[in-house]
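The structure that follows is given in the form of structure tokens.
Left out: one protein chain. Kept in place: all the others.
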Amino acid sequence: MVWWGHRAHGDVADEVVERVAKRVWEGMGLIVLHSAHFSKIFKRLMGSPCALNWREAGERERLWVVNPGHPIAKGLPAHFELENEEMYGEPFSVPEPLETVFVSWFQGGEIFRSGLTYRRGAGNVFYFRPGHETYPTYYDEMIGKVLRNAVNWAYNPNRYPNITEAPNVPVDKALEPIVARGEGLHSAGEEGFK
Amino acid sequence: MVWWGHRAHGDVADEVVERVAKRVWEGMGLIVLHSAHFSKIFKRLMGSPCALNWREAGERERLWVVNPGHPIAKGLPAHFELENEEMYGEPFSVPEPLETVFVSWFQGGEIFRSGLTYRRGAGNVFYFRPGHETYPTYYDEMIGKVLRNAVNWAYNPNRYPNITEAPNVPVDKALEPIVARGEGLHSAGEEGFK
Amino acid sequence: MVWWGHRAHGDVADEVVERVAKRVWEGMGLIVLHSAHFSKIFKRLMGSPCALNWREAGERERLWVVNPGHPIAKGLPAHFELENEEMYGEPFSVPEPLETVFVSWFQGGEIFRSGLTYRRGAGNVFYFRPGHETYPTYYDEMIGKVLRNAVNWAYNPNRYPNITEAPNVPVDKALEPIVARGEGLHSAGEEGFK
Partner (left out) sequence: MVWWGHRAHGDVADEVVERVAKRVWEGMGLIVLHSAHFSKIFKRLMGSPCALNWREAGERERLWVVNPGHPIAKGLPAHFELENEEMYGEPFSVPEPLETVFVSWFQGGEIFRSGLTYRRGAGNVFYFRPGHETYPTYYDEMIGKVLRNAVNWAYNPNRYPNITEAPNVPVDKALEPIVARGEGLHSAGEEGFK
């Protein structure tokens, strides 16, 4: 699933957000674009503010590949430019990623970690910075390559519905023979507290 | 802040959870114990289900230090035992940690990543598995050492109130001289969309 | 490349090790098996001792999948057993991995992080614990699945020969116009110090 949003983040119902989060945990890949850093679903999966500095001046952005062997960087040059983009500046208050793929240079003096990978439950998540709606970013050939690579990287045909479950393993079904000892809180077969 | 809870996870008001999360992002350390894996605050900060398998049989747990140089393992032996504990088994659906400090062996045949570190915003987070309320776990000398080490590791006297803010950087205040180009979405001084 | 070795680690020429390391950095995947934790090539790529505790008693090992969504765990059950294996115990002195895929339980009371992923240069590296030569481990169906998954995960058809180079970028070829200022150590076009 590819998610972009801006003005209407607040209009997305919380139930929809929970449904998408559950599907990501179960294995669905998620690509989060540009201003969707403040989408409910991204903040939900990151567990952090996802804030940043910004400026809308149509300035030059240069993306550098810092992880050339990563599948999302396949076929890209060492760096490429977007002549007009909105600036996003650090600190970007997201968790430390699994891997940093891109870092951006901005004409006005800022930098930004522009391509970050995460896993949440069984789902692959990729945040990609470029994409302001008043510039032709999504028509750029390199951006197209990144998006196609990201979709291929994030996609997982399998589904892991058990990932949200916390089953009790009965004593008499333990993999190694054991006997119950001491005092218990739960009666046999009881569900845990969520 | 040290957080333990079990039966009453659902009674904690969402507003309290959001307030604690904000304070963690601003730099407050958080130690999450045992059944608090399902607390609202831990699930909020992890952005994942935090589910696991479990069994209440008072079986033997042996904790192994897999990261002996980590501050949280200071002064501990290579391994130590809790003769009676509740079993928690993998998969534990949390994000890949910054570092894994402990892994547990259980008599009934399971293993569990029992000590995991995270950072969310500016706040250090440590999850520690042992602690079932029907066993004397918190009177164990080694458990006491881990908790004291964890508090020292997580504590940060500084506060980072800006971590949740997304300020606009005006074009005429850019660190390098630039001029605005192209079409804008926001008028000057306007706030971003959250 | 799949690497297994035991008695003859010391007989592998250092030049061969350097050649394999260079090819990994340039993008070749490397799967390191069992006793090859002490192979020259693995120690070279990890930059750490790669030591562990061990016991040869033909005891039961149970591998748990702690990262079910990882490509290397595709098609595997939640856990599987090897009735007779050599024990490897923590601490395993390797760097914190990108991701932990498997953790093993041993009958004699130890645990081990049995499946760990790394990237070195552009090359994917996977360490996998099982495989002692006096037991029929490599005939096990689950082990076969893991190895096939690992090869597919590690394989990268592209090559990155520049990854070991440190080119000088001349001032007059800078991407943004600058003029040289201050005193220099190198004359123009000179190579750096390695």
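Chains here go by letter, A, B and C, matching the order in which they are written, and residues are numbered from 1 within each.
Everything that follows uses one rule, which is that contacts are C-beta pairs under 8 Å (C-beta built on N, C-alpha and C of every residue); 3 or more make two chains touch, one makes a residue touch a chain.
Values in this document were obtained by computation on a predicted structure and should not be read as measured data.
Touching the chain that is not shown, out of B:35, B:48, B:93 or B:124: B:124 (per the contact rule at the top).
Within the complete assembly, A:111 is the residue of A:12, A:111, A:151 or A:180 that touches the hidden chain. Mapped onto chain A, contacts with the missing chain fall at residues 62, 64-68, 78, 89-92, 96, 98-100, 103-106, 109-111, 113. Counting over the whole complex, chain B has residues 27, 62, 67-70, 74, 79, 98-99, 107, 119, 121-124, 156, 158, 160, 163, 175-176 touching the chain that is not drawn.
On the side of chain C, touch with the chain left out of the figure occurs at residues 6-7, 9-10, 21, 25, 35, 38, 44-49, 51-59, 84, 87, 89, 91, 93, 95-96, 98, 107-110, 118-121, 132-135, 163-171, 174-176, 178-186, 192-194.
Methods note: only the chains that are shown with their structure count from here on.
At the interface between chain A and chain C, over half of the residue numbers involved are used by both copies, so each side presents largely the same positions. Taking each chain's centre as the mean of its C-alpha atoms, chain B lies 28 Å from chain C.
Shown for chain B are the residues in touch with two or more other chains, namely 89, 91, 96, 98, 109-110.
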